[in-house]
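Got a structure here, written out as C-alpha cells. Questions coming.
Every protein chain of the complex appears in place save one, which is left out.
As written, the chain order gives the labels A and B, with residue 1 at the start of each chain.
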Amino acid sequence: MISDLLSMTVLVGILASGIRLATPYLYAAIGETFGQRSGVLNLGVDGQMLMGAFTAFYVAIKTGNLWLGILSAMVAGALMGLAMAFVTVNLHAEQGISGIGFYLFGLGLSDLLFQKLLGTVETVKGFPKIQIPFLSDIPVVGEIFFRQNVLVYIAFALVPVAWFILNKTTLGLKIRAVGENPEAADSLGVSVARIRYFTIILGGTLSGVAGASMSIALVNVFQQNMTSGLGFIAVALVYFGAWRPWGVLGGALLFSLVNSLQLWIQVLGIPIPSDIAVMMPYILTILVLVATVSRVRAPSALTKSFERGD
Amino acid sequence: MKKFRLLVTVLLLLAVLLSACTTQEPAPAVEETGAEEPAMEETKEPFRVAVVMPSSINDLAFSQSMYDALLTIQSEMGGEEAMEIVYSDGMFVVDDAAAAIRDYASEGYNLVIAHGSQYGSSLQEIAPDFPETSFAWGTTVDTFGIDNIFAYEAASDQGGYVNGVLAASLSKTGILGVVGPIETGDAKLYVDGFVAGAKATDPTVQVNVNYIGSFSDVALAAEAANTHIAAGADVLTGTAQMVVGAIGVAEESGALWFGTQASQTELAPSIVVANQVYRWDIVLKEIMDLIGDGTYGGTSFVIDLANGGEVLEFNPDFDIPADVAALAEETIAEISGGAVALQAPKFEDVFQVAVVMPSSINDLAFSQSMYDALVSVQEWMGGEGAMEFVYSDGMFVVDDAAAAIRDYAAEGFDLVIAHGSQYGSSLQEIAPDFPETSFAWGTTVDTFGIGNIFAYEAASHEGGYVNGVIAASLSETGVLGVVGPIETGDAKLYVDGFVAGALATNPDIQVNVNYIGSFSDVALASEAASTHVAAGADGLTGTAQMVVGAIGVAEESGAMWFGTQASQSGLAPANVVANQVYHWDVVLKEVVQMIADGTYGGTSFVIDLANGGEVMDFNADYELPAEVKSLALDTIKGIVDGSITIVFGE
Partner (left out) sequence: MSNSNQEKWFPKLIDGLLPVFATIAALLVGAVMLLLLKVNPIEAYKAMWDGAFGSQNALAETLVKATPLLLVGLGICISFRGDVINIGGEGQMIVGAIMGTLVGITLVDWPGWAVIPIALITGFIGGAIWGGIPGVLKAYFNVNEILSTVMMNAIAVQLMNFLLRGPMIDPSQAEVASKIPQTARLLDTFRLPRWVPTRLHLGALIAVVLAILVYLLLWRTTWGYRIRAVGQNPDASRYAGVKVRNYIVLALILSGAFAGLAGVMQVYGVNYRMITDGSASGFTGSAGFNGIVAALFGGLHPIGTIPASILFGGLLVGANKMQRVVQVPSALITALNGLVVVFVVSSEIWRRRRQKRRLAAASPDGEGIIPVGTDQGDTSSKEKEVEL
C-alpha cells in the first residue's frame, strides 16, 4: 500500500493538490510578510480572509462577474487593513491582541452578513482551470503546474514580485528600515506611519484575495468560518520563511504538500489513524524549522509600536 | 264479602290493564312475520337492515360508500335470503328522514342505519321507543349513552393525510386545491388531514381550501374547482357528493384528482390518482355480530387505515413514479403503526421550544435538519399562535451551550432541545434541576435514566447503505470516495453504512474513505474530494457541513454526489443523485404528544427508513436508470421489513 504512493498518478496528484492548497496561504503570507517586515504583526489575517471570501462570493453571485468579486474582496480586505493600521499606528495598540480582535470581528461579521444577505449555502461558478498552451501538455509537469486556475498563477507570480519590491526598490528599503530601526528611519525622513499604513493595507488587500481565492476559485462556495484557522497558519509561515518571500513560498509549499500527502494516505487506505495523518503538516513544519536552525532574526521592531519623540 | 269482591274485581281489572300494556309494546313489532331473532348464523329468517341516507346510492361518495358496504356483506352472507336491505335515499330533509327511521323501526327491522350526522337529534328521540331495534348512526362517535345506538365514524383525516402527501409530491406548480361542502364533521376532518399531509411533505406547498356551503350543489363545486385551477392548482381534491362537478373540471384542465369516501376513478380515469375508500362493512360486521350476541348498541366504531376500514386505492391506469408510491406506502405504514400523530395536541398556552445547536441553521447538514423539522412541527401545531421556538446556533463551545440550556429551562420553556452529542454531560447536570421541563438530546439513545430527557438518534447507516448501493451500481470506474469530518458518531455510522452498501452490491468496488479531522474546514474537504477524483472515484459522498466544499469538486469533475442529513440537490443539480434527508419532525411530534400526555422524557427515539424519519430523496433532475431505481427501492423495502441486515465489515 505504501508503494501505491509511489505511483505516478498519486505523485502527480499530490503535487497538483499541494500547489492548489498553497494558494490562499501564499496570498495571505506574502501580504503578512510586508507587514511584518515593517514591524507590524497582524493576527487578524483569518478575519480579513473571511470578509474577502464573503464579499467576493456575494458580488460574484449577484453580478456574475468574478473579477468584480476579486476587486470587492480587495476593497473589503483593504478596509479592514485600514482599521488595523489606524489602531496600530495611531493608537499604538498591542498588535497581537488587536489582531485577534479583528479576527473575531471578521469571523462574526462575515457569518452575520452571510446569514442575512444570502441565507443558504449555494455554489457559484468560480474561476475555471486554465490550460496554458504548450506548457500544459508537458507530461507530468504540465499536469501539476499548468492546469490550474488563474488565481493560482497570480499567487505564485506574487512571490518574485514581492521579492523584487522588498529587496530591489527604494520602497522595499524603506519598509525594511522601518521594521529594523524605526527611529533611524524616521530621522532620515521616512514616514514610519505612512509606510506601515501601506504595508498593513496591502496585507489586508492580499488577505482579502486569499479569501476570494477560496470562495470563488478553489472551493466555489461560502460557508461560515470556511477558512478554519488558515490565516493563523499563514502568519506562522511568515516566521517559517524568515520574512523572505521565497522562504514563505517554501513554507507554504511544504505545509500544503504534506497536507495533500496525508489526504492521499487516507485515500489509499494506508493504516495511519486519520487524526495522526491530519497532524502531519504541523509536526513536519516544526521539525523542518528545528532541523534548519538558522541565525535569522526577526525585524527588530516587530510588534513594537513607534511613537515619534520616543 | 263486598270488600272481597271489590278487591278481586280491581285485581282482575289491573291484570287486564297490565297485560294490555305489556302486549302494547311489541304490538307494532308483531306485525311482521316473527323475525324477532336477530341471530344471523342460525336463523332462517334474513337479517333485516334498513338504511336512511341523505344522498343517492350512486353518489360516488358518502351514501354510495354505505350502500356498497351493505351489498358486500349481503353477498358475503349468501345473498338476499340471508340479509335483506331496504333503503331510503335522498333523505336530506331531516324531518322526512326521521319519519323513515321511525317507520323502519316500527316495521321490525333488526338494524336501522341513520347514515348522516344530521340525523342525530331525531335518533335521540326515536331509539328509546324501540329498545329491541338496533340503531346505527354515523358519522359520529356519540351514542348519547343510549344503549341501542351504535355510532360509527371514519378517521378520514388519515387517508386525507396520505392523499395530501401524494398530492404535494406530484404537484408541479406547488399549489393544491380543495373543494369541500360545509366545514364540519367528516368533511373537515378529511380536509384537515389532506392539508397536514401536504404540508408535512413540502412546507412550501400552497393548499387553497374552499367550502362551498352545500353538500349537493354540483355547479358551485365545479366553479370552485375552476377558481382553484385559475389560481394555479394542478392537483385537486374534495369530499362529499357534489365533488363530481369538481372532478369534471379537473379532467378538462388536466389537473390530478384525489378522491375520498368511495372510488372516483371511473369518473376520470386519466387524472384520478388515488382514492381513500370507506369500507363500512368492517364496522357493520362487528355491529351485526354484537346484535347477534344481544347487544343492540352503546359502542362507537372508527374505520381507519389500520383496521382496513379505510383503504387507499390507487388508480391502476395512473402512472405514479415509484418513489412517490413508496412514499405513500411508508406513510400508510406510519399512520397505521401509530408513528404519525395526525392531530396535533392542544396546549393551554403557547407551546414553547428552545433549541441549542453547534453549527448554523443553514449549514445544509446537521443543524439545518433540526431547524427545518421545527418549522414543520410548528406548522403542524397550528402556527406561531400554537408553538413558538427560539434557537441558539453556533454553540460549539460546550460551556456556553450548557449555560444556554440551563437558561432556557429557567425561563420556563416547555421543551429544550440539546442538538449535539457533545451536550450530554451538561444535560445530565441540568435536567434534574428542572423536573417540569422536558429535554431532548441527540444524536444518542442514552437518556441517562433521567425521567425528563428524551433521546433521539438517526440510523444514518440505513440511508448510507442505500446510497452505497446506488453508488456502486452506477459507478463506471469502480472507485468511490468518502469525505468525512471526524471518525466518530453519526458521521462514522453513515460512512460505515455507505461502505457496507457499496460492497454488498459490488464486492470488487473500491471505497476510499478520508476523515479530514474537522467539521468546518471546507478547503480541506474540497481538497480531499479532489484527491478522491484523482484516485479515480466517479462517485462521492460525505457528511457534516464542510462537505459543501466536496460537492463543488464533484460538480466540477462530473462525479456523482450522494448526500445525507439534508437535501443537497440544490447545490449541484446535475450531480446529486440522492440524499438521505433527516426528518426529525417525526420524532418531535411524538415528543410533543408525550409531553401533552404528561410524560417529559425517559424514551429514546431513532429515525430510520421505516418510520419515515429518514427519507431517501431522489434528485428529480438526475436521470436514474430504471433498474437502479428499483434496486434502490427494493433495498429500502428490504431494510424496512428487515430482510436486509446491514453488516459492517472491514
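Just so it is clear, a residue touches a chain if its C-beta (ideal position, glycine included) is under 8 Å from a C-beta of that chain, and two chains touch if they have at least 3 such contacts.
Here the structure is a predicted model, which means the values were calculated and not measured.
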| item | value |
| --- | --- |
| Contacts of the hidden chain among displayed chains | A, B |
| Residue in contact with the excluded chain [from A:S17, A:Q224 or A:S260] | A:Q224 |
| Residue touching the undisplayed chain, where the options are B:D89, B:D490 or B:E555 | B:D490 |
| Residue in contact with the excluded chain [from B:V93, B:V397 or B:A574] | B:V397 |
| Residue among A:L104, A:V140 or A:V161 that touches the chain left out of view | A:L104 |
| Sites on chain A contacted by the missing partner chain, in the whole complex | 41, 43, 47, 83, 87, 91-94, 96-98, 100-109, 111-112, 115-116, 224, 229, 232-233, 235-237, 239-240, 273, 275-276, 278-279, 282-283, 285-286, 289-290, 293-296, 298, 303-304 |
| For chain B, the residues touching the chain missing from this view | 354, 358, 360, 390-400, 402-404, 406-408, 410, 420-422, 424-426, 428-429, 433, 443-446, 457, 460-461, 485-490, 492-493, 517-520 |
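Basically, only the chains that are shown with their structure count from here on.
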| item | value |
| --- | --- |
| Chain centre separation in whole Å, for chain B relative to chain A (CA means) | 55 |
| Residue numbers on chain A that touch chain B, as the complex places them | 9-10, 12-13, 16-17, 20-21, 24, 111, 115, 119-123, 214, 218-221, 223-228, 230, 259-260, 263-264, 266-269, 274-275, 277-278 |
| Residues of chain B touching chain A in the complex | 359-360, 362-364, 394, 481, 486-487, 512-518, 520-524, 526-528, 530-532, 534-535, 545-546, 548-549, 551-552, 555-556, 570-572 |
